[in-house]
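The following block contains the structure, expressed as structure tokens.
The complex is shown incomplete by one protein chain, all other protein chains being positioned as in the whole.
What follows is chain A.
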Amino acid sequence: MVKEEQEESSNRPDNTAFTQQRLPAWQPILSASIVIPMFLLIGAAFIGVGVALFITSRDIQLQELDYTGDDSEHPCFKCRTNTEKCTCSMTFSIPTLFKGPVFFYYGLTNYFQNQRKYGASKDDNQLYGDLDYFTNPSTDCDPYTRDSKNMPIVPCGALANSMFNDSFSLSHTVNGVQKIVPLDGKGIAWWTDYNIKYRNPTLNSVFFSGTKKPTNWPKPIYELDTTDVYNNGFINQDFLVWMRRAALPDFRKLYRRITHDDYADGLPAGNYTLTIAYNYPVHSFNGKKKVVLSNVSWMGGKNDFLGIAYIVVGSMCVVMSVVMLIVYARFKFAEDV
């Protein structure tokens, strides 16, 4: 700092780096000599990652089965308009080993789970097990708050009411004998949803007395899985999966994992039969239903987009750096000399 020559005066402005706008500063210049190598580096890295992603995605196996039954040839066609309980089965074959762990998804299309009113139509306090909201659900749930007799519905709201209720079983034909592939329903929902966000009151139908099941449900919430207390009520994993709204109208949700010892390495090549308990109506809104079998990698499910995007952006970087190099060589070097 410069020594004060004048005697201090109260009016005299402070001579500090900040007040004089002289704070030491780093003044980066994005010059071509930095950017060209940077672009090359980024480009190379991106192409590398992209190739890795692309290969990974390509290696993921995927088996998609549309069981909507729009086509009259389809085995599920009969169930399309059937309001009663209806089962249909589809067969498919897996040519090579379907590497495990295999994940079993169901998919819906043209289904707007992301509509605002629909998504807001639930009562988180109820789902957190707060009994006050059992008798007096939030009006957000309208028109699924109370039934025609003005009884409160638990769980209330459109989201819960429209819970997906098709169920599936998979069997493997081994030597002409149908062998059921055990499906694991654990760990399909987010850990925090299962353990914290959704809580049961002590699971006892007593607590639910004075409440009604959602109108579309065949059975009340406390009977979702009577075999397992830890998969019943609000913490039923199928329920939790459904309650996490999909981002887009064409979505898939995790249904089961195939982790049983016999199939831990995956589904061996062969013929399989998928049996569907067909309940969920989708034809009214031109929806499609499907089952997706897939294995996952470190990047999740099959998705070619990411790999391709990385390769494209990486190549763009490389091309740009080359263009810049040409421009730079042509104009800048001439100027410097």
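To be clear about the criterion, a contact is a pair of C-beta atoms (placed from the backbone, for glycine too) under 8 Å apart; a residue touches a chain by one contact, two chains touch by 3 or more; residues count from 1.
As a working rule, contacts and distances are computed from a predicted model.
Name of the non-displayed chain as stated in its UniProt record, restricted to "alanine transaminase", "Exoribonuclease phosphorolytic domain-containing protein", "TAF1A polymerase" or "Phospholipid-transporting ATPase": "Phospholipid-transporting ATPase". In the full complex, chain A makes contact with the omitted chain through residues 1-2, 6, 9, 11-15, 17, 19-32, 35, 39, 42, 46, 49, 53, 101, 103, 105, 111-122, 124-125, 128, 138, 140, 142-144, 158, 161-162, 187-190, 192-193, 196-197, 241, 244-254, 257, 281, 284-285, 294, 296-303, 305-306, 309-310, 313, 316-317, 320, 324, 327, 332, 335.
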